[in-house]
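I have placed the structure first, in the form of structure tokens, so that the comments after it can refer back to it.
Removed: one protein chain of the complex. Kept in place: all other protein chains.
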Amino acid sequence: MQLQVEARLDYDFHGPVEALLHLEVAHWPGQRILSEQLSLDPPIAWSRQDDPGTGERRLVFAHAGPLKITYQALVDLDPADHALTGAAQATVASLPVEALPYLRPSRYVESDLFEQVAAADFAGLTGGDRVAAILDWMGRAMAYRAWASHATSSASSTYMSRAGVCRDFAHVAVALCRASDIPARMVSAYALGLKPEDFHAVIEVYVGGRWRLADPTGLAQPDTLVRIGHGRDAADIPFLTIFGQATMTGQSVRVLAPWPDPVRAPD
Amino acid sequence: MQLQVEARLDYDFHGPVEALLHLEVAHWPGQRILSEQLSLDPPIAWSRQDDPGTGERRLVFAHAGPLKITYQALVDLDPADHALTGAAQATVASLPVEALPYLRPSRYVESDLFEQVAAADFAGLTGGDRVAAILDWMGRAMAYRAWASHATSSASSTYMSRAGVCRDFAHVAVALCRASDIPARMVSAYALGLKPEDFHAVIEVYVGGRWRLADPTGLAQPDTLVRIGHGRDAADIPFLTIFGQATMTGQSVRVLAPWPDPVRAPD
Amino acid sequence: MQLQVEARLDYDFHGPVEALLHLEVAHWPGQRILSEQLSLDPPIAWSRQDDPGTGERRLVFAHAGPLKITYQALVDLDPADHALTGAAQATVASLPVEALPYLRPSRYVESDLFEQVAAADFAGLTGGDRVAAILDWMGRAMAYRAWASHATSSASSTYMSRAGVCRDFAHVAVALCRASDIPARMVSAYALGLKPEDFHAVIEVYVGGRWRLADPTGLAQPDTLVRIGHGRDAADIPFLTIFGQATMTGQSVRVLAPWPDPVRAPD
Partner (left out) sequence: MQLQVEARLDYDFHGPVEALLHLEVAHWPGQRILSEQLSLDPPIAWSRQDDPGTGERRLVFAHAGPLKITYQALVDLDPADHALTGAAQATVASLPVEALPYLRPSRYVESDLFEQVAAADFAGLTGGDRVAAILDWMGRAMAYRAWASHATSSASSTYMSRAGVCRDFAHVAVALCRASDIPARMVSAYALGLKPEDFHAVIEVYVGGRWRLADPTGLAQPDTLVRIGHGRDAADIPFLTIFGQATMTGQSVRVLAPWPDPVRAPD
């Protein structure tokens, strides 16, 4: 499946400040960048902070005043199996070393506080079945609602308020998984079919011997997600980190399936 | 300088549970393990979860019932320069990729909440000078006191209570550094001269082009620390993580300088 | 029913500090103080801060050094009906003015955070039936466990940890009631049959046209409670408030039914 992704950010930087931009499509198995273009207007100097270990691509610049950032990419996605049901829970001994940090609590995912809730509400289930039950419960119990949360909202506050946006859903889902000893992390992505269109946040859980994507909001299909990056929670993967002050003056995201997917056409 | 470190843990595991043990001395520049011995009694099977990237060494086992864990190592430490004064603050562009996560808030270090405090109280200082001013302020304002904190205490709660143990001091120091755009992380270590003897937690900041150790409690000298591991905060580096229930029945830590350090004798 | 209550507190006050002692049996309908004795050793001066509106009796003194406080009272309790089932929920318009504050969130009862939880988990029930369902759920979901909480634990943290002591149980119960628009408050009391014996905390809810007592821990019967005072939460009703520093060196509480209750003997 091919997807065309576009992002445009307009900012006004107060004084010369550094910024870290993280909206380029990741180099990641299963997604191939057929073409892409990133431009800054005015055309300022930048350097890169790419992470070869995770395939994440980040750009650093210093700037004062208005800046328009535009990014476009055409990406080819392989079909992938993200099925949760029946996917076995890994022992800690069998986990890859890189999965261990995703068992730990983090800034917006205080999974240590969820141990009793997870034990009581999802008893008897393990691995992918448990993740599926968690997502199922969230679909029934939680409301997707803009402005229900704020910058410091975390999994525990959202668990109480039962409302939020994609970031908040991801935090609660990741918290309940980690509290169940299932490695879980947050993934930033472009997603097809989101209304309104925006950057999206989903989760990835390590069950059945590998990482599998899921969208706790139910708004996007895992196989139409174009990955930007991943981290422990929203603290790790903002699309723009500003080391100083700036004002956002505009932002838009678009994701298009340029033509009917020939693989899927027969359906 | 040679140091002899010893740790002994006695636990009673409730039912067969997995555990991750992280108390072995790290493979890390500047410290050489001359000899070491780790034993579990009863002698159960284990596997390893070493991290070649960070030199951290972790062991995983599953067990039910009582278990005695003993570890001894003789370590040779190189002298190292951890001076902060005058060490320049790095631009984000100049940071190694591995340092970026240590600018982010984490479970017990909500550095996002400290931005105004850091800006107001340490204005005009950058890099190592700013870190030194932070540590100096902590030495005057904070009291080292057992039982002043609990398992969910974080940098912000400790900043209010102005009291805690090594872990709490480290969290506040790391929070103020990150809020100053200085990469900072927490290091678990064996430390010479601690009273009472215990595992210790200190910080490491990236200034003057490399990581430098400091002890916010002032209890240990940076050049007498034997490193176990590092992470974003206490969530990442517990010496024992139990994936289930267990009771600690005993614990002791000892650090000895077996003989007068010949390198230093002439002083 | 007659109950003999006794409390003994031993403290060491650091420097001359004021203290507010609140452990005398309240002047309250349904309980008559047949005899009582309060003594301070050494015999220092005190003044009173009794509240005629609530019947609460409080004593203020200033002291430095060791102090032994002993209190004994013989109290006659009327039988009372604290049945919840079928007790109608009051409209706000029909509430007595004094009940209004008990709809508001307070220090340890952030009832504003429980609105969605209360709405989701106890939908369709009102008044005493809803309170009964809340208490029933707590009896199943929460564990009574010493040291599970600390001084700053609140209803929301206990709701996550699902464990605590009487104070914590009371906070969660009051939070769920207030979030259900049912006035609820916390009552400090002497309770018969508590093991280990200590001061007790229960709740009082306004349903069916009056306040009714209930014990969320299930450890005490409402009709064997000797009331000391009430407030929004634990912040309002400590048995001793010290405006400075002091060390507790001893504390004991005893509640006795001096002879078989003749009213109940036939049972």
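All chains are identified by letter, namely A, B and C, in their written order; residue positions are counted from 1 within each chain.
Just so we're on the same page, a contact is a pair of C-beta atoms (placed from the backbone, for glycine too) under 8 Å apart; a residue touches a chain by one contact, two chains touch by 3 or more.
Quick caveat, the model's predicted, so the values are computed rather than measured.
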Considering the whole complex, which of C:18, C:41 or C:81 touches the chain not shown? C:18
The listed residue (B:156, B:180 or B:241) that touches the chain absent from the view is B:156
So which of C:31, C:106 or C:161 would be touching the chain we can't see? C:106
Which residue numbers on chain C touch the omitted chain? 18, 20, 47, 49-51, 58, 60-62, 91-93, 95, 97, 100-101, 103-107, 109-110, 112-113, 151-152, 181, 231-232, 235-236, 241, 243
Against the chain that's been left off, what residues of chain B make contact? List them. 113-114, 116-117, 120, 141, 156-157, 159-163
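FYI, only the chains that are shown with their structure count from here on.
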Can you check whether chain A and chain B touch via the same residue numbers (shared by over half) or via different ones? same
Centre distance in Å when chain A and chain C are each reduced to the mean of their C-alpha atoms: 47
Distance between chain B and chain C based on Cα centroids, please, to the nearest Å. 43
Nearest whole angstrom, what separates the Cα centre of chain A from the Cα centre of chain B? 30
Where in chain B do residues touch two or more other chains at once? 152
